[in-house]
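The block that comes next holds subunit A.
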Amino acid sequence: MDRPPVVALEQVSKSFGAVRALSGVSLELLPGEAHALLGENGAGKSTLIKTLAGVHRPDAGAVLVDGEQRRFSGPADALAAGIAIIYQEPTLFGDLSVAENVFMGRQPLGFGRRIDVAALHARTSELFSRLGVRLDPARPARGLSIADQQLVEIAKALSFDARVIVMDEPTAALSAHEVQRLFGVVRALRAQDAAVLFVSHRLNEVFELCQRATVLRDGEFVWSGGLEPETPDSLVRRMVGRELSQLFPKEDVKAGEVKLAVRRLTREGVFTDVSFDVRAGEIVALSGLVGAGRSEVARAVFGIDRPDGGSVHVGGRKLKYGSPTAAMAAGIGFVPEDRRQQGLVMDASIERNTALASLGRLSTFGLLRRRSERALAQDWAVKLRLKFSRLGDPVGVLSGGNQQKVVLAKWLARGPSVLIVDEPTRGIDVGTKAEVHRLLSELAGQGVAVLMISSELPEVLGMADRVLVMHEGRLVEEFSRAEATEERVALAAAGQVGAK
Partner candidate 1 sequence: GGTTKDSAGDQTGGATNAAKGDPNAALKEGLKITFLPKQVNNPYFTVAQKGAEQAGTAIKAEVKPTGPSDAAASSQVTYINTAAQQKQDALVISANDANAVAPALKSARQQGLKVVTFDSDAAPDARDVFINQATSNEIAAGQVKLISEAVGGSGEIAILSATPNATNQNAWIEVMKTELAKPEYSGLELVETAYGNDDDQTSFQKTQGLLQAHPNLKGIISPTTVGVAAAARYLSSSEYKGKVQLTGLGTPNQMRKFVQDGTVKSFALWDPSKLGYLATYTAAALASGQITGAEGEKYKAGDLGDYTIGAKGEVVLGPPTVFTKDNIDQFDF
Partner candidate 2 sequence: MTAQLTPAVAPSRRTAARRLSTRVGRVRELGIVVALALVVIPTAIVNPRFIQPQSLRDLLLNASIVALLAVGQTLVVITRNVDLSVGSVLGLSAFLTAQHFADNPGTPLLLGIGFGIAVGLACGLLNGLLVALGNVPSLVVTLGTLYVFRGVDFALAQGKQVNAANLPDALLNLGSARVMGIPVLVLITLVVIVVAAVYLRSYRSGRELYAIGSNPEAATLAGIPVAKRMLTTFVLSGLVAGLAGALWVARYGTVDAAAGTGLELQVVAAVVVGGVAIFGGSGTVTGAALGALLLGTITSCLVVLQIPAFWQQAISGALLLSAITVDRLLALRLAKALRTSEGTSHA
């Protein structure tokens, strides 16, 4: 551990307007180490990474590569210095082939400096086989599932043969299997003396993969050191600054009548013959590997997509196909998985976003009652302990966790009788996560039927009264709370049916 750091940040500060995202943060990455970067939502992790990537220029402090101070004027400079980044949000070119995505700007050249397409595809396939991915290099990136997109991102980062690889929540969309493949690759990289900076809210992964960690809180450096003597609890304490129970188990509620009934719902090529019930007071989890089709089922139930067959009943009445308006009128609320694209209007204010699903009841003769709108937003901001400065601020400036709360507020404000939440805590820090769980539990207590889609097994096991498991577009298993164990659910999700 005496070797000099490949890359170091010294006393870096960065502000966005009035928001101080980083103040005086230092970080050293040693060759051959996997280093975790930890912190709550909005702690400044992504900002730090973007500073390292040359996306942001630090207001103060320095970036050092091999001990020499460097001034990156853009991402190209950082790449040239051997720093490859996997960003939190996928950055693919939908219209281009997967192979071109991986090698953009570095395509192998042939005669007359023209791109050699055969070599391009061959090299991409090579990378994919290292990752154990089966993807056609020539297919367009558009239409890839989030997991596949993430895998292409990883392949892209690997293709640089970089000395420093930075991964901002690479596993947030991946299931256990892909995570293991990724870890294998990371270990191989370490063996080749590359440094890896790893961001994740899943602490078990951090302990499995990393040797050292750095913790940020509210943009400030808190701690850095070896992970050997640490425990998850001790890390959480450093991140949050106080004791915290990590999970908030659901309280038992007696299940009432069937609120949501899905019968033989089918959408060609996506999911087939899906049937299940959700009762009042119940939280039913829909589990499965990434790409199993859970989100698609939720979208079809809510009417975003038009199913090819089957039916959805709410409170005994059949829903119209393909109409979110009808679903909402019947009492369904839907917190989608992608809050940037689907959940929020980023440029609009907190207040407007909160009111967006309740416009009808906030207006008389079509005219909006501004005062009621504001009262509604104020009310929910308090209830959900939202951290914000003004209700008129655009939601885009909130941290990820607080954005998620706004999405929840938007739907809770309608008082739904059936609530579908898709990955309600994706990318959310432990503190906020516990709060979201408390909230879901409370809702169930009030008689709401909750359908929860989650890729995080502990969350599923802690929160669900029943667990439904999907595999390749079909419902394959159902476990009661007592039956469900981590192993059983994982096996069913992998298609090993009958493993009870």
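As a convention for this text, contacts are C-beta pairs under 8 Å (C-beta built on N, C-alpha and C of every residue); 3 or more make two chains touch, one makes a residue touch a chain; residues count from 1.
Selection criteria: all candidates are chains of the complex that A comes from, given by their letters.
This one's a predicted model, so the numbers in the text were calculated from it and none came from an experiment.
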Q.
Looking at 1 or 2, only one should touch subunit A in the complex. Which number is that?
A. 2
(Q) For a test of understanding, state which residues of subunit A touch candidate 2 in their complex under the given definition. (A) 53, 55, 74-76, 78-80, 85, 87, 91-96, 100, 104-107, 109, 113-115, 132, 134, 136, 138-140, 143, 145, 147-148, 177, 268-271, 289, 291-293, 472-473, 494-495
